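Every protein chain of the complex appears in place save one, which is left out.
We just call them A, B and C in the order they show up, numbering each chain from 1.
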Amino acid sequence: MKTPEEILKIMMNEDSFSQWMGIEIQAIELGSCTLKAEINSTMLNGFRIAHGGISYSLADSALAFASNSRGVQCVSIETSISHVKKVSEGDCLSAEATEIHRGKTTGIYNVLVKNQHNQIVALFKGTVWITETKW
Amino acid sequence: MKTPEEILKIMMNEDSFSQWMGIEIQAIELGSCTLKAEINSTMLNGFRIAHGGISYSLADSALAFASNSRGVQCVSIETSISHVKKVSEGDCLSAEATEIHRGKTTGIYNVLVKNQHNQIVALFKGTVWITETKW
Amino acid sequence: MKTPEEILKIMMNEDSFSQWMGIEIQAIELGSCTLKAEINSTMLNGFRIAHGGISYSLADSALAFASNSRGVQCVSIETSISHVKKVSEGDCLSAEATEIHRGKTTGIYNVLVKNQHNQIVALFKGTVWITETKW
Partner (left out) sequence: MKTPEEILKIMMNEDSFSQWMGIEIQAIELGSCTLKAEINSTMLNGFRIAHGGISYSLADSALAFASNSRGVQCVSIETSISHVKKVSEGDCLSAEATEIHRGKTTGIYNVLVKNQHNQIVALFKGTVWITETKW
């Protein structure tokens, strides 16, 4: 069976959008993952703060890497995010995915997105469907 | 007071990320908005399908434009999305935001994301906070 | 195969809590269901308006009946509700569940909860897991 690191490497190599976002891996373990990315000017919205889709995408990548780390492929069923603090150009975000529940068919993960001052900027929750396909 | 078209133009001009995604405006009215975008290879994830953040971002932009169309600035409080069908490179997505509730302080919008075959690929719901700042 | 009416009858007969709430069936069809219930004084919360759990329970029953109507047992994975208008003692609520998506393993339903003045009081969304157990 592949290790969390091996699976992550395969996924990240193919993941063009995570690469475009400049995502760096901080940590990967069975059921958890921490990512990092810096906000550049292309990532801003009509209010000139980070587009909500950027924090979401960072958290969604963390969800994917954390949930797939156990050796079987997982796909997202339902995700939600609350944006609680503005994110500006130059901010450096981290996203830490934690496994809250791992059943037979579904898994639930919380992802906490923080800025460089360790302030929470977004709270993400994701439910994944655990397939029978091994990595 | 500015019209929905005027507000949208101001927002879209500043919205670097929506521009990067190649978002086109299909329709804008008081409380509703329809956007379109094509999936390119940079938008793919580790499974070589569209990253969940892409459908989310398209829907989130539709939410922003629809909720701000009434002349006062609105910011997202909580959003959720269910990805129900895979999105592939070359697919052309539309996102239609509809106002379900507009109270004094909060508004709720559904966004339906479909592909070029008119199949639903994602269901998005967003709650916004209605500020007192006029456009 | 059992009809939606037959399945509903079996479920409702066993459903002590829906009975306690005084839930009445207004309509049942493949993938949809409309229920009704009146708010009594036992259903109120610390603000002397209907407890959020009452609208939720009514909507959740509608989700259960609508999703199980297709002849296989379905269980809730994730549900969300936005309470947008106060509900008072004596109000008569209706909950209409509509099927938005029915895939192989999951289904998604919207439930609109309205009062006797046809005003929306809550918006509910539910995702169910479609089991392989037939009714």
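In this text, contacts are C-beta pairs under 8 Å (C-beta built on N, C-alpha and C of every residue); 3 or more make two chains touch, one makes a residue touch a chain.
What you see is a predicted model, and the numbers here were worked out from it, not measured in a lab.
The chain not shown here is touched by just one of B:S16, B:S80 or B:S94, and that residue is B:S80.
When the omitted chain is restored, the residue from C:C33, C:I77 or C:L112 that touches it is C:I77. Contact between subunit B and the absent chain runs through residues 77-78, 80, 105-106, 127, 129.
What subunit A contributes to its contact with the hidden chain is residues 80, 82, 84, 100-101, 103, 106, 108, 110, 120, 123, 125, 127. Subunit C residues in contact with the hidden partner, per the touch definition given at the top, are 10-18, 20, 41-48, 51-54, 56-58, 60-61, 64, 68, 73, 75-83.
Please note the rule applied: only the chains that are shown with their structure count from here on.
Overall, the chain located most centrally, as judged by its C-alpha mean against the mean of all protein C-alpha atoms, is B. Mean C-alpha positions place subunit B and subunit C at a centre distance of 29 Å. The mean-CA centres of subunit A and subunit C are about 33 angstrom from one another, to the nearest whole unit.
Look at where the CA atoms of subunit A average out and do the same for subunit B: the two points lie 21 Å apart.
Residues of subunit B in contact with at least two other chains: 80, 82.
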